[in-house]
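Below: one structure in structure tokens.
Only a single protein chain was left out; the remaining protein chains are all shown in position.
By letter and in written order, the chains are A and B; residue numbering begins at 1 in each of them.
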Amino acid sequence: MPFIANTDTDRQAMLAALGCPSMEELWKRANVPAPTFDFSQLPEGKSEFEAARHLQHLAGKNATDLVCFMGMGYYDHFIPAAVAEILGQSGFYTAYTPYQAEASQGTLQAIFEWQSAICRLTGMEVSNASLYDGGTAVFEAMAMALRVGKRREIVISDAISPIFREMLKCYSANLNCQIKYIPACEEKSDQESLLAAVTDQTACVIVQYPNVFGTMEAWADTVGAIKAKGALAVCVSYPTALALLKTPGELGFDIVVGEGQPLGLPLSFGGPYLGYMCTSMKLMRKMPGRIVGQAKDAQGRIGYVLTMQAREQHIRRENAMSNICSNENLCALGALAYMTLLGKEGLRNVAELCLSKAHYAMERLTAISGVQRIGDSPFFNEFVLRLPGDAGEIAGRLVCKGFAAGMPLGKYYPGRENQLLVSVTEKRSRAEINLLADHLEAVL
Amino acid sequence: MKRYAKSHEWVEVVDNSATVGISKFAAEELGDVTYLEMPELGSEIKAGEMLGSIESVKAASDIFAPIGGTVIAVNEALATDPAILNQSPEEEEGWICRLEKINAADLAKLMSEAEYLEFVRK
Partner (left out) sequence: MKLIYDLSVPGRRGVRLPECDVPEKNSTDLPENLRRSEAAALPEVSELDAVRHFTLLSRQNMGVDTHFYPLGSCTMKYNPKINERVAALPGFAELHPLLPQLRNGNALCQGALEVLYETERLLSTLTGFAATTLQPMAGASGELTSVMMFAAYHKARGDQKRKIILIPDSAHGTNPASAVAAGFVCQEIPSNAEGDIDIEKLKAVLSDQVAGIMLTCPNTLGFFNQKVEEVTLLVHEAGGLAYCDGANFNAILGRIRPGDLGFDAMHMNTHKTFSTPHGGGGPGAGAVGVAARLIPFLPKSRVVKNAEDTFELCYDFPQSIGYVAPFYGNFGILLRAYTYLLMCGCKGFQRISENAVLNANYVRFLLAPYYEQKYERSCMHECVLSASRQTTRGVHALDIAKALLDAGFHAPTIYFPLIVPEALMVEPTETESKQTLDEFCDAMIAIAKEAEKNPEQVKRCPQSTPVGRLDEVAAARQPVLTAR
């Protein structure tokens, strides 16, 4: 029986106290009709042992032994063992949302530390407690820009993740706004066209840095020009890259969002992930999500509380900043643990290794006849290869050799069927990269 | 002489300008005020339109214009010390904003202090 404590004796005693002859009678008293469906159609319950064995069997049917060069926002980074230990502390994972602050100082202080960490990484002034994932974070940034003023236009660079683009399409379908997508140019965002598309009706411009193709671009001037036209500048950013890159805060962005999975969260076939959102103190009250602030008790002891809840759905209801209720608390904690265990130098080290290995991989792969890199802009740990044939088909052949060689772009970018987005993290050894190059050469 | 709206704002008119605030009842209902969102200077508001909002730890309430007019001043002191609104909502320091070019006809739809207190009692 699924973790039910009471025995028949306990139940009889409780029913007797209620003056209720049977459970069926109690259901009647609660106005609940008899079942009309025959639940015995469902399978019998398995014991823990049987369930575990079944799941082990299913786990064995997934190809996790492929050497991974896939990214596009979701990366195979090294996760220190201590992260799982920390998240496995029952005080963290079996606790609820910290509405009773005195009983939840662990969660609250941890979120405060997370907020601080992501602000330091992005160069921004304030962060929320996290959102579901990068895609919803981008949407929430867009919604926030629409709330701030009366403008209804959104301009988005098509060099942002196509996954985020799809999610934006879904969430904005019923909103009163117009979205303009500005196509990318090869491996670059088209900054000129982006700026030209900004009118006095534009609420915000959304760009990705580094962009989806891995390219690092200089945004300072464009951001200045966007803001001069009265629109907000929104940056979507791969957090690991920020360990080396000039921060979005320094570049003048108003809102910074992104996917926090690279910060110590397992790939886990699509989730749970982690959306982060940071902004300026000036815009802070328009930001959705939970926020933790410092507070004092009557004895002057410092503690932490959920603050500015008047923005949230349980108070504002239909006037809330967002409908969001949960954050991704445990995931934010995982990212905090990761950033703490690696630390200031460690995260920079990770980024340097990614940069180094990606450049080495690019050299080796483009040395193969028929393989070229698209463009020559500076890149972080991802780059696009033009292959002499359908990228999906070629990558498929490399699977048999034990490699997930990259993401074929054709699915999300019509016209780029021959292009493969290759991502390299600190986990990829020189030997693995060399092998990938050898195999690619062989299959072509 | 203050006039009161059903949405708990008061307005005091002198010639063609008016001062707007919230009633003692409203301030008590809200609890400790933590933040005010003020209207933009120069905005033209009609009676019943949203002027701004008041937040406390547990609640948020919109402020509605009791009469129409143009916003010419907001009480900056409330930004630094929102507690003033709890201490003196109906006194001089508790003013929220001032309007000019008011629509005097709107005053007729409002209540006197006595009528408002009766309304609140119910």
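Some observations on this one:
Please note the rule applied: contacts are C-beta pairs under 8 Å (C-beta built on N, C-alpha and C of every residue); 3 or more make two chains touch, one makes a residue touch a chain.
Not measured: the values here are computed from a predicted model.
The residue touching the chain not shown here, chosen from A:H54, A:K229 or A:K282, is A:H54. Across the entire complex, the residue among A:E192, A:D297 or A:D376 in touch with the chain not shown is A:D297. Across A:A225, A:L341, A:I368 or A:L435, the residue that sits in touch with the chain not pictured is A:L341.
Residues of chain B that touch the chain left out of view are 32, 34-35, 55-58, 82-83.
The definition used in the following text is that only the chains that are shown with their structure count from here on.
Within the complex, the chain A residues that touch chain B are 285, 308-311, 315-316, 319. Chain contact summary for the complex, chain B toward chain A: residues 34-35, 37, 55-60, 62.
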